[in-house]
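Yeah, one chain of the complex is gone here, protein chain that is, but the others are all in their spots.
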Amino acid sequence: MQSIVHVCLAGLSSGMFIWLVASGLTLIFGVLGVLNFAHGSFYMLGAYFSYTVLRHLFPNFWLGLLLGPLCVCAVGFVVERFFLRYVYRLALPYQLLLTFAFVLIFDNLVKIVWGAGSLTPPDIGFLAGSVPILGRKFPVYNLFIIGVGPLVAVALWLALERTWAGRIVRAASSDREMASAIGVRVPALYTGVFVFGIWLGALGGGLAVPYVGLLTPGMGETIIIEAFIVAVIGGLGSLKGAFLAALVLGVLSSFGTRYFPAFDMFLTFILMAAVLLVRPQGLFGDAR
Amino acid sequence: MSMGNVLLETRKLSNWFGKICTARELDLAFEEGVLTSIIGPNGAGKSTLVNLLTGNLPVQAGSVLFRGKDITRFPIHKRVRMGVCRSFQILNIFPQLSVLRNVMIPVLARSGRSMRPFAGISGEKAVLRESEELLEKVGLSRVRDSVAGALSHGDQRLLEVGVALAAAPVLLFLDEPTAGMNPVERVRLLESIRELSRGGRSTFVLIEHDMDIVFSLSDRVIVLHRGEVIGDGPPDEIRENARVREVYLGDEMTDVFRITGEE
Amino acid sequence: MPDDRVTGRLLRAIAVLAFVAALASVPLFAGKFVIYLAMRVMILGIFALGYNLLLGGTGLLSFGHGAFYAAGAYGLGFFSLHLSPNPLLGVAAGIAAAMLLALLIGFFSVRSTEIYFAMLTLAFGMMVFSLIWNARDITGGDDGLIGIMRESIPLFGGVKISISQDSRYYFLVLFFFLLSFWAVHRIRNSPFGLVLAGIRENAKRTEFAGLAVRNYRLAAFVISGAFAGLAGSLETLLESNARPFMAHWTHSAEPVLVSLLGGIQTLTGPVVGSILFVAMREIVQRFTENWMLWFGIVLLVIIMGFRGGVVGVVRQLADRARGPRGG
Partner (left out) sequence: MTRKRISRRELLKLAGTGTVVAAAGGLGQGLLLPRNLWAAPPKIKGPVKIGYQAVLSGTLAGYGEFHKMGAVMAVEEINAKGGIAGQKVEMEFRDSTLKPDDAIKNARYFVDSWGADFLAGIDSSGQALALAPVVQQLDRVLMVTHAATEKLTEEMVFKKGIKQIFRICTPTYQDGNAAAFIAKDFPAVKWATVSPKYEYGFTCWKMFQDTLKKLKPGVPFVAESFAPFGTTDFRSHINTILDAKPDGLYSTEWAGELISMVKQGREAGLFEKVKHVIFPVGAAMDVLEGLGKDMPDNIWIAGRYFFLYPNSKTNGEWVARFRKRWNHYPAYVSETGYSSIYAFKAAVEKAGSKDTKAVIQVLEGMSMNSPAGNRVFRKEDHQAIYDVAWGKTKADPKYPFKIMGEMKVIPTTVCYNRPPFEGPGTAPPF
């Protein structure tokens, strides 16, 4: 019992963590139709900026989490406004290539600015430490992540369904021409959505600082593939799908690691292929 | 070639989009050599019917038979091989290929030489000749080397019909072949359809909005309304059909004339 | 008009001859490292040329071709370690293994298109990667398959051609490269190639031309897999090892990158892209350790400035220069 509960909790926290990163990826794909390969790099930048704020400016976890991702948004703005915007009309491979170029550039820049070695974050205050659950310790911070994940999901849902801006975003995502016909400034909207998606990714990075406990110049590369899998299984562009897929995958791999050690990437990719074969649009994607 | 030889028939063919019924237990038969037109107001289920018959939409209920053989579950290419082909309402050509290559693809498919990866395409003399003849027939020889996407709209529509014809179909569905054409082009295209039909190689089924054309050209007119056949017979008979008049005398009638009269 | 066509053909023939002559004379004047790099370029070129039959030719973006490259590499590896060290038979075994795998993966993948196809091939490719990584007893795990020797090629009558020296192996690679180039050229200009182009332009219309689109996609997939297998087996002979990362998605992305760099709508695009890819990195690396940064910037410039790939843009410029005379 103790074991199962803890395996579940570990799965939940890792799933929610992936969801945080995958949400931005999914949102950007859903509205802009761009597969942002550099999303992992923005996640990395989020982590590094938050770390810097935390370590060198204000030793406050919340300020780091607030300011770090905001700085990354500025980077995201530049990327969209001056580069990505020009490849929307090009085929998918060109978008991938462009975002891939940014992966190389950001990875290397981080190495130049923050050094090649790994960085470890300072204390994060009251979120540190653990609480006993059924006689085994569980980190408070992981409980926090388990809470933040659904919070972000609900906030996103409310923002998209219940606000005026959300309605416009949804309109633009289903029909770009129609949206521009009814007077929406689509380019500006795209910039806004991209920057917001980047903010979500960078927020994931900021939250990763204490979660992973380590910052390295290549940290975005491992997360991007997991975020991709989640986004694909959930249905590209579907936030609801990504949320559930992240949950399922997190818990599944946690159980896999514990009870079926042979479980690894192979089965994850089998799952991904199976979903794509049976329901190409993913669990919750709309059949476009 | 005798009339009355049934090519394609449907048995209780039905289709729904959600709760909207676009085909309700249709029993239709298309005979060899009979130029048939399908008309009906917007949303009557004309395009759906063509999609179901040509395999572009999966059949939900009922069956489709070609020359007595059940082809309900046949994939598109197999139906085309048997002789059922179509053109599209929205342009459906190969925009970046030359006009000649556009028609070569169906001709190659027919010749059974399309799986040869190392043969030079310029060596396919018979295919080339046939493709050029076909372009001659639809009047596109003058632009044979142009990129299809760069043609005028009218020429692209001609090419659309040409590509469909290149598959040498026994039964050819033309889904609003004149959409977006100017009156001159439209007459020219329909004239050539009439001629081709008389040539007797293919039997045409036309979906058209322009009533004048439909009634002057067709041997048989089928009127669809909300997925049901409300009239089926020679043009004169249909003109007199009370139900058809009723349907067409509503807003839908004027609607039809407005659309077709726009050009 | 006919005059133009004849001169055009003549010019092209001269260009091809000059290209072949230049390649063939590399071992005569170039240093060992250049010979080695040239081989790497040609192997990547074979990979990309075949790959581009799919991307540029059929309009399918595969992210799993590393798996076929690895199949070629391990196919040759197992063959030469356990059956026969004959390099040509080994290459044949590698290609066969790659084609079989491509048939299997393609069978499931070609029903999807666009991004779903890309994701499916990515998933299958990573499964292969994971299999190679985990089947340690057979594949050597992450250490890779090592100790694959480059034996002589036996000819009739007991004569053997040694290829152990790089300057000799170069000609074998060159032979396969030219063969691939010729084959891809033929395929692009064949009825089959035209059908592929039709599928790229409009799959629905191709179906309504009476063609089983899925079969053609599968055929294109298997053919491009064969080229990947050839490239993989040639690299294994060159480096004498095969490693799991050959099947990784990062490696699958290489032919995509290379094809886009050079231009996917041209025959020479992938080759030019391969040269750029290898040479650019080599040059950047000589000046700075931060090669990723500069490489990324160069990529950015190429995407923003040369949309149709380098070859495409050069051709456009050439056309424009010729414009006034022709028009």
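Residue numbering begins at 1 within each chain, and the chains themselves are lettered A, B and C in the order written.
Just so it is clear, a residue touches a chain if its C-beta (ideal position, glycine included) is under 8 Å from a C-beta of that chain, and two chains touch if they have at least 3 such contacts.
Quantities reported herein were computed from a predicted structural model and do not represent experimental measurements.
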| request: List the shown chains that the missing chain touches in the full complex. | output: A, C
| task | Check each of A:38, A:219 or A:249 against the chain that is not shown and name the one that touches it. | result | A:219
| query | On subunit A, what residues meet the omitted chain? | reply | 3, 6-7, 10-11, 13-14, 17, 107-108, 111, 115-120, 129-130, 136-139, 141-142, 212-214, 216-219, 221-223, 253-255, 257-258, 261, 264-265
| What is the set of subunit C residues that contact the non-displayed chain in the whole complex? | 31-34, 36-37, 40, 133, 136, 140-144, 146-147, 235, 239-241, 243, 245, 282, 285, 289, 291-292
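One rule holds in what follows: only the chains that are shown with their structure count from here on.
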| Taking each chain's centre as the mean of its Cα atoms, which chain lies farthest from subunit A? | B
| remark: Whole-Å distance, C-alpha centre of subunit B to that of subunit C, is 42
| said: Roughly how far is subunit A from subunit C, centre to centre by C-alpha average, rounded to an integer in Å? | reply: 34
| Taking each chain's centre as its mean C-alpha position, how far apart are subunit A and subunit B in Å? | 49
| If you look at subunit B, which of its residues touch at least two other chains? | none
| field | Residue ranges of subunit A touching subunit C (in the complex, touch as defined) | value | 35, 83, 86-87, 90, 92-94, 96-98, 100-105, 107-109, 111-112, 225, 228, 232, 236, 264-266, 269-270, 272-273, 276-277, 280
| request: Report the residues of subunit C in contact with subunit B in the complex, numbered from low to high. | output: 183, 186-187, 189-195, 197-198, 201-202, 204-213, 216, 219, 223
| task | Could you please specify the touching residues of subunit C with respect to subunit A in the complex? | result | 55, 61, 108, 111-112, 114-116, 118-120, 122-124, 126-127, 129-131, 134, 249, 253, 256-257, 260, 264, 290, 292-293, 295-297, 299-300, 303-304, 307
